[in-house]
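Sharing a structure below in structure tokens format, with a few things to ask.
Take a look at subunit A:
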Amino acid sequence: MRAHEIYPNGGPRIGVYVCHCGLNIAGKVDVHEVVEFAKTLPFVVVAREYKFMCSDPGQEMIREDIREHRLNRVIVASCSPLLHEATFRRVLEQAGQNPFFFQMVNIREHVSWVTEDPREATEKAKALVAAAVRRVIFHEPLQRRRVPVKDHVLVVGGGIAGIHAALTLADAGKHVYLVEREPTIGGHMAMFDKTFPTLDCAACILTPKMSAVAAHPNITLWTYSEVIQVEGFVGNFRVRVRRKPRYVIEELCVGCLQCIDACVYKDARFPDEFNLGLGKRKPIYIPFPQATPRVVLIDPETCIWFKTGKCKRTCLEACERKAIDFEQQERIEEIEVGAIILATGFKTFDARRIPEYGYGKYPNVYTALEVERLVNAAGPTGGEVRLRDGRVPKRVGIIHCVGSRDERFNRYCSRVCCMYSLKLAHLIKERTGAEVYNFYIDMRTPGKGYEEFYDRLLQEGVHFIRGRVAEVTDWAITPEEEGKLIIRVEDTLIGVVRRIPVDMVVLAVGLEPQPDAEEVRRMFNISCSKEGFFLERHPKLAPVSTFTDGIFLAGACQGPKDIPDSVAQAGAAAAEALALIDKGYVELEPNTAYIVEELCSGCKTCISLCPYNAISFDEVRAIAVINEALCKGCGTCVAACPSGAARQHLFEDAQIFQEIEGVLAYV
Partner candidate 1 sequence: MAAIERRIRYESELDPSFAREIIAFSGSPSLMACIQCGTCSSACPLSLYMDYTPRRIIAMVREGFKQEVLSSRTIWLCASCYACTVECPKQIRITDVMYALKRYAIREGVHPPRFPIPVLARLFYNTVRRRGRLTESWTVLRLYLQTMPLRIPGMSSLGWKLLRRGRFPLRPEGIRDRQGLQRVLRVVERQEVTA
Partner candidate 2 sequence: MSYLYFPGCSLKGTGRAYEESLLAVFRALGIPLTELADWNCCGATAYMSIDEHQAFALAARNLALAESQGSPADGAVQLIAPCSACYLVLLKAQQCLAADIALCQEITIALKEEGHCYRGRVRIRHPLDVLVHDVGLSEIARHVRQPLRGLKIACYYGCQIVRPFALFDRPHDPSTMDDLVRILGAEPVSWPLKTHCCGGSLTGTIPEVGWRLNYLLLREAQRRGAHLIVTVCPLCQFNLEAYQDQIRQRYPDLAPMPVLYFTQLIGMAMGLPPRELGLQRLLIPVDGLMAALSKEGAHARA
């Protein structure tokens, strides 16, 4: 194919623009020489240099040239296309040209920043410009596609982040599906008594939001439910949700709790999950008084009817509304949404993994989350800090960084432990008058009012011993250590090794990804960072987006986060989702792959290779079909297709071969 055959009106007319980027490029590359060289290349009508091509005058210069010299191809040699490809394509559009008659040459990241010798840098820049000129001749006009967007949003996870995101969207008039795995929303925050650093009662600030979710006309709340399948693409996701049977008809139950009183088990005798086993529940139960929805459920693992088929089922009689249904089956719901917010939260580090600290071995070693329940007025002890044998501890040691900042477990800092340890130290001291010791590596209190809270704790006389605890042991040396747990630590600030006998040890366990984060990641087709938290698109500039358009992140599923940060991020994710669906459509880049139907042999090689599940097989015609809305233009199928049927816009064979030849011809 000859170039002027496409353009009988005199053939391609190319403008080449070489940017100085201040001294970023001009400090190494002889820009003037590159421009003079470009002028000698075929079809180049005009070639210019400028200090900052991306600036307004730089852009205007290109627009003028397009009009004046009737340019129909533009090349800009400057920085990475990641930065300014969109800028210059817009310039072409504004001047009435199809924006894809454009090629960007990266002579900054690829040349001036990485080449020592100015001569070599200049030559390389010339070679790349020559290649771009050959390539751009074979560009074709392309159109971006618009796809309408469903204006419902799915929020996965009903902790504080999910709740806040759902309420924000619902208040903006969008319909939200909030899916929560547990029988109630509220997440970890519902377990806390107070929140740092203000010591606000967690329930007082959380439960109004929980009720608001339950009552909101724009929110469909599905608890005890899990997402099992996600299909589709930005603006058009199809999601299947499994609703587990709670053996109680949600619509009928009013939460009178008479069934619980009526249960054949007179006493609660099964470990209660919400209280981490520190309290007991019956087989028919509600996780906690403010549970939302306020609907009971039956645990088939402990209910004797389910286990033996023999029970008087006194609960059935007790329920006036006939809400109990032992025959209830799981249900699959299918919904279509335009955007998804993942707020699946975290789990705490399993303290048994550090046997030196004696968790699971010594009954008086607790995790911080267990102590959150102990200090909670609605917890198993009514807010009194008591050991398992009922004694009130006189001396308490809080060990920081359990499972964090440790190459053997997690390298990262869990960010919240210093502050929640301070909070627990305050509450324990307040409730028991105990001497409280904090064992820390560094105190990290970088938040509004956080350092002030640390200062307050210092002044309250809580001990702060800088040193990582080696061991918690019941091995007593001195009489005062008898019957105590002894914490062995170097007081690194004083410079002595100490043995501190205590009645109670609290392990400040770190935050980890949910155990099924990897499966969730795969289901939603997003990425995880090395430690297993969901990966944001950009750590600074796109912190709530993912690499999959239309899927956003909120809260600790993206990394350890406290409540203020989780709520802020949830608000941001809601805003991003709103921006997406409110626009009503998405525009898809045209650099997608397509199948030349007559060449496709139906071998299906491409289908299994596509990382975006964008290719399906048309059984009738026995050919592969690419969904352009799903295709990200990665080119895998194009390279793999044995018959050359898979091709890609902007990466046509002719364009790429011309580019290669351009470089080779110059060299």
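As a selection rule, all candidates are chains of the complex that A comes from, given by their letters.
One rule holds in what follows: a residue touches a chain if its C-beta (ideal position, glycine included) is under 8 Å from a C-beta of that chain, and two chains touch if they have at least 3 such contacts; residues count from 1.
Note that this is a predicted model, so its numbers are computed, not measured.
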Candidate number, among 1 or 2, whose chain touches subunit A in this complex: 1
Okay, in this complex, where on subunit A does candidate 1 touch? 435, 443, 454-455, 458-461, 463, 465-466, 477-481, 491, 493-501
